[in-house]
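One structure is given below, represented as structure tokens, and several questions about it will come after.
As you look at this complex, bear in mind that one protein chain is not there, while each of the others sits in place.
On to chain A.
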Amino acid sequence: MKNKKDSIYPIAFGIVFLAVWQILCTLKVIPAFLMPSPIQIIKALVEDFPLLMYHLAVTLAESLIGLIAGVLLGLIFALLMDRFIKVYKTFYPFVIISQTIPTIAIAPLLVLWFGYDLLPKVILIILVTFFPITIGLLESFKSADKDEINLLKSMGASEFDIYKFIKLPSSMGKFFAALKISASYSVVGGVISEWLGGFRGLGVYMTRVRKAYAFDKMFAVIIIISILSLLLLKAVDLLQKLSMPWEEK
């Protein structure tokens, strides 16, 4: 699908961008206390690498646990709301309302209620990751092909069969689109909840280096977070290719 030649453009742009940034810093057009140069950032990254990896492991664990739980919850919500119209009518407004709560506001409360460890972080991640899954799946369950459903019913299919043979497989595309959104939310959600209370994790590291005005380390951790998000997205892509063999290669 992706042409190798096409990736030359963003790479070239990236290199030019970094070069200009470095030059502006070297020439002191941008003062050092405002912005570190790319080389300083790389130095910080190398220097603090073991520490970053230690915090990364914590954040990654939170993100994965939260994401998996959030996806499962999102799937269960979507199934229940699709299958039982009363469940849909009762809970749908609350699903929407749950997303209007500002994450920043709720995170300290979660810390207050559930402590400084894994639990409040996982809860926050669940809260931000289930939503895209629920909405994406619900919409696509509801738009499943009526003729296909009738045909299966004419063969005596149960509700379970209809989910198994039609609704679930036909929702895979939407599911993975939603999963990509949720996966990137999970990392951001984890970092935010670490800011607001915790002893370990990239968010905690970030707060510390910010308070120490170590902007080079700040950028280093941003790079780590970006890489983590990209890797998660890549993993979702891979999973999608494996689980949708009927799609065009």
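Quick note on the criterion: a contact is a pair of C-beta atoms (placed from the backbone, for glycine too) under 8 Å apart; a residue touches a chain by one contact, two chains touch by 3 or more; residues count from 1.
Keep this in mind: contacts and distances are computed from a predicted model.
Asker: Quick one: the chain not pictured, UniProt calls it what, "RNA polymerase sigma factor", "Sulfur carrier protein ThiS", "ABC transporter ATP-binding protein" or "Beta-ketoacyl synthase"?
Answerer: Matching the unshown chain against "RNA polymerase sigma factor", "Sulfur carrier protein ThiS", "ABC transporter ATP-binding protein" or "Beta-ketoacyl synthase" yields "ABC transporter ATP-binding protein".
Asker: Kindly state which of the options A:41, A:95, A:110 or A:166 is in contact with the chain not pictured.
Answerer: Reading the full complex, the residue touching the unseen chain is A:166.
Asker: Tell me which residue among A:11, A:97 or A:155 touches the hidden chain in the full complex.
Answerer: Hidden-chain contact among the options goes to A:155.
Asker: Given the full complex, what residues of chain A touch the hidden partner chain?
Answerer: Spelled out for chain A, the touching residues are 145, 147-148, 150-158, 161, 165-166, 169-170, 172, 244-246, 248.
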